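Below is a structure I'd like to ask you about.
For this depiction, one protein chain was excluded, whereas all remaining protein chains were kept in their positions.
Take a look at chain A:
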Amino acid sequence: MKCFSRYLPYLFRPPSTILSSTCHTEADIISTVEFNSTGELLATGDKGGRVVVFQREQESKTQPHRRGEYNVYSTFQSHEPEFDYLKSLEIEEKINKIKWLPQQNAAYFLLSTNDKTVKLWKISERDKRPEGYNLKDEDGRFRDPSTITSLRVPVLQPMDLMVEATARRVFSNAHTYHINSISVNSDLQTFISTDDLRVNLWNLEITDRSFNIVDIKPANMEELTEVITSAEFHPQQCHTFAYSSSKGSIRLCDMRQAALCDKHCKYFEEPEDPSTRSFFSEIISSISDVKFSHNGRYLMTRDYLTVKVWDLQMENKPLETYQVHDYLRGKLCSLYENDCIFDKFECVWNGSDSVIMTGSYNNFFRMFDRNTKRDVTLEASRENSKPRAILKPRKVCVGGKRRKDEISVDSLDFSKKILHTTWHPHENIIAVAATNNLYIFQDKVN
């Protein structure tokens, strides 16, 4: 595939800070990555509640090779660990999702969420400061008014660029269960936050009120067999959103129909293949991520072994199904035992909706070209990627003779999983989170 023939890896690892005595690197585990709508900024959230924002270097004639590199722009602590006194349980500060708002002025806005609380952050630059106050000295001390003999007008003087992040809104106390996703509406005024059983609609300006639009909590919790795993607004239709469930179904809802969108407009589910049925069938059918295509015509879902592309007009089966790591099908029992079967992989579209990408184990990630039907497996690891080197496609050998460059299923490292990836909205630049390392790859076609 010509498109992916060359990748220039850029490696970044956030400084490890000791936040807890037991495991000093666990707080650095990246839990979400997201490009903003122009691709100029890339945000990452980690388990320690921090958000690190990267900004793309501007093109420069003197250093042409540095174009497109992302450097740290801002770092701030978004969420702190909390303690729920009522339940005697900790609320993790881990950032589950970050979503950018489209830029409307000089400042940048993003929503970040942990299990319980969504926050709106404003990231703004300050490169001037006023100097020449009448009542204050340059170092800030107050002057005695009686000593002032003349008045002057303060003047804005340039200063070193400072990027500051301030929390503008805090949307809290609306979720009993853990928030798994947030999605900004195309109207840019509202957003939804989704937990295991409910979807809530918020106005970005109003923090003390939210509307519950989906509630699948049964009257009796004993009857609970299905939870919501993800939800997203349609990219163009501000009244449409979709949510996925742990049983492998997706529901499309129209908010105009009723205040409570418990009745779906469309219901997407593929009937189960009886020949592959096992005790794990339901678990591996649980959808971990749902994403609308940029053009709004398709939906992509990720379950444990596959990625599926659905046409919004066809509910009974997906348009395309891609096997991510089907060689794991024979290992489901062990993966159940070590809990890997519950890993929630994300999936992502490229800007033109022609390629989809998702992660796997052993720091592998996969890309599928929908047009040519070709796919590639790449690895995000420092050992295999030197800066500016081309990424070599990887292959997992499923049985029989293993060729030289192949890796056998049994040698896969299941602790190295790529759950979070994001694709630049216009260009072939991808960001891949491998535990506590962030890899940014780009395609240089020349």
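As a convention for this text, contacts are C-beta pairs under 8 Å (C-beta built on N, C-alpha and C of every residue); 3 or more make two chains touch, one makes a residue touch a chain; residues count from 1.
As a working rule, contacts and distances are computed from a predicted model.
Remark: of the listed names "Proteasome assembly chaperone 2", "Glutathione S-transferase", "Cell division cycle associated 4" or "UPK3B protein", the one matching the undisplayed chain in UniProt is "Cell division cycle associated 4". Only one of A:263, A:277, A:317 or A:426 touches the chain withheld from this view, namely A:277. Within the whole complex, the absent chain has one touching residue among A:246, A:301, A:421 or A:437, and that is A:246. By the touch definition given at the top, chain A reaches the unshown chain through residues 83, 85-92, 115, 176-178, 180, 196-197, 219-227, 229, 246, 274-283, 286, 329-333, 336-337, 339, 342.
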